[in-house]
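Omission of a single protein chain aside, the complex is shown with its protein chains in their original locations.
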Amino acid sequence: MSGSASSVAPHEDARPGIALACRGLGFSYSEARAPIPALREVSFELCAGGSLALLGASGSGKSTLLQVVRGLDEAETGAVLLDGRAAGDVGYPELRREVGLVFQVPELQLFAATAREDVAFGPRRLGWSGDEVEAAVDEAMDLAGLPPADFGDRHPYALSGGEQRRLALAGVLAMRPRLLLLDEPFVSLDPRTRRELARILRRLKDSGVTLVLATHDVDLAWSLCDELLVLDRGRVAVAGAWDFGAAGGHLLAADRLREPFLVTLWRRLGRDPREAPRTAAAAAEALS
Amino acid sequence: MKVTVAQYYPGSSPIHRLDPRAKFIAVSALAVALFLRDSYAGLLVFAAAGGVAYALSGVPASWFWRAFRPLLWLVGLTFLAQVLFAPGDPFFSFWIFHLSWAGLDLAAFLSLRLVVLVLIGSVLTLTTAPLALTDGLAWLGRPLRRLRVPTDELALMVTIALRFIPTLLVELDQIMRAQRARGADFRSGGLGQRARALVPVLVPLFVLSFRRADELALAMEARCYRPGIVRTRLHPLHAGTADAVLLALTAAIIAAGLLV
Partner (left out) sequence: MTPPSLHGSPAIVDVAGLHYRYPGGRTDALADLSLDVQQGQTVAVVGANGSGKSTLARLLGGLERAAQARHAVAAGHDLMSEAGRLEARRDVGVLFQDPENQLVAECVEDDVAFGLENLGWAPPEIRARVDEMLERFGLGDLRHREPHLLSGGQKQRTALAGVLAVPRRVLVLDEPTAMLDPAGRSEVLEAVAALRDDGLAIVFITQEMDEVPGADRVLALERGAVVYSGGVAGLFGDERLVRRLGLGLPAAGEVALELAGRGRRLDGPLPLTLDELVAALAEPA
């Protein structure tokens, strides 16, 4: 399918996730006189279908990294590799179209007259046929917990905050991304919608989509992501397995970053922290 | 993202400390006087006055350039007009372009006058905080209240608008990026296509602003604001002897500029 300008919607039985690798990424914002380095020598690998938690204080470069991976900004140094291919390689532009990015407070992107119209925006821009767009929209809205029969014709602004968040997510999911990047998806959400959204992301992860989740919520990250990347002022502080020990105490204190609760709990209960469960339910199971 | 909207350069020079009302009156009077007479000598007087005021303000020269640069096109246009419609005998002609000494002289004068105008205006905008300027204008506009013009409320509206411009710019950028991530294209196509491409950006911005207006109004009411009340200020305006001196000096400069 590579090389076609207007892509056909990928079939469900295609390889589910895209493998992501970053090699020595560098990027700065040019502010008049002083360029502000936002990313310095960022390198990490994430296999297809993997799940990566991206943690770090505000201003550490998380949003910048996601936008560079998505291609909204071009890296100054280094490369973003999708399934091993870099910019300029055959098939790269097609792969890039299968990378979805959900921005912070994504409700800001809602603009259409009906929910269905808004979700259809992305797929239409990809050049899919009318039928493919409709199918993708229905699928995405179902996945986001907004059945098209009930929500399809509603006005986006008439929806509740939590519903708007999920609608914006559906708008990205309708483009059938195989690598999904999420920038602080849980911020400003009420507790019910947070749980709902975590469930949706878990389902996506189970379906094999590669996930990168930038968040401040360490416990939610722990429950959803197998691997960890911690950024500190644009540099990688920890990469790979969840191991805060490698980060050193200063990072934990300074950025109010802490170990996942369940890891600390296991340690306090005299159990091996490396075996700590990922969810409260799993913890309760192990304790009862 | 550092955004300087109203070009205010904070400082405590004698110019900074002058009352905004006096500065506004002085600048307006000088601006009008500039156009009353076409004389290089007069222009020199006004230019010197503006230059001295600028120097006293302590604002770096680069900031004037920043203020003037966007108007460079206007200077270019002025020159072009003279070159196309030259008064006097042309000493060089090519197609519709005629160059004459009279034309060049006029072009030079008009351009220099523009520079002096911007110089004088910059002294006002660079040394006066937007809030102070708005307060000053509201005070000067007070007589309009008799015509039922809500000057104080308008002044508050201007202040709030200025406060939110940087925020809106950041949100605009955010929305554009989010739509680009969904495949929106703001660069290609003709004017019509590009205008349509802005709908997914302008609609959310409008909705955001409406919701903001609602919430902000509520927050203001919760802090005892109501239209029509008389508000005091944390930084009240104080006109003093320095301001009287400024106005007297301005009158003298205008006289000199018109008579020299």
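As written, the chain order gives the labels A and B, with residue 1 at the start of each chain.
Note that a residue touches a chain if its C-beta (ideal position, glycine included) is under 8 Å from a C-beta of that chain, and two chains touch if they have at least 3 such contacts.
Just so we're clear, the structure is a prediction, and the values are computed from it rather than from any experiment.
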Given that one chain is not shown, what are the shown chains it touches? A, B
Per the whole complex, from B:130, B:150 or B:183 the residue touching the absent chain is B:130
Considering the whole complex, which of B:41, B:84, B:170 or B:255 touches the chain not shown? B:170
Where the unshown chain meets chain A, residue by residue: 57-58, 160-162, 187-188, 190-192, 194, 216, 219, 256, 261-262, 264-265, 268-269, 280-281, 283-285, 287-288
Identify the residues of chain B touching the omitted chain, counting contacts across the whole complex. 2-3, 10, 129-131, 159-160, 162-163, 166-167, 170, 211-212, 215-216, 218-226, 229-236
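Definition applied: only the chains that are shown with their structure count from here on.
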Interchain centroid distance [CA atoms averaged], chain A/chain B, Å: 44
Using the touch definition up top, name the residues of chain A that touch chain B in the complex. 31, 67, 70, 72, 97, 100-101, 103-106, 108-111, 121-122, 125-126, 157, 171-172, 175
For a test of understanding, state which residues of chain B touch chain A in their complex under the given definition. 1-2, 171, 174-175, 177-185, 199-201, 203-204, 207-208
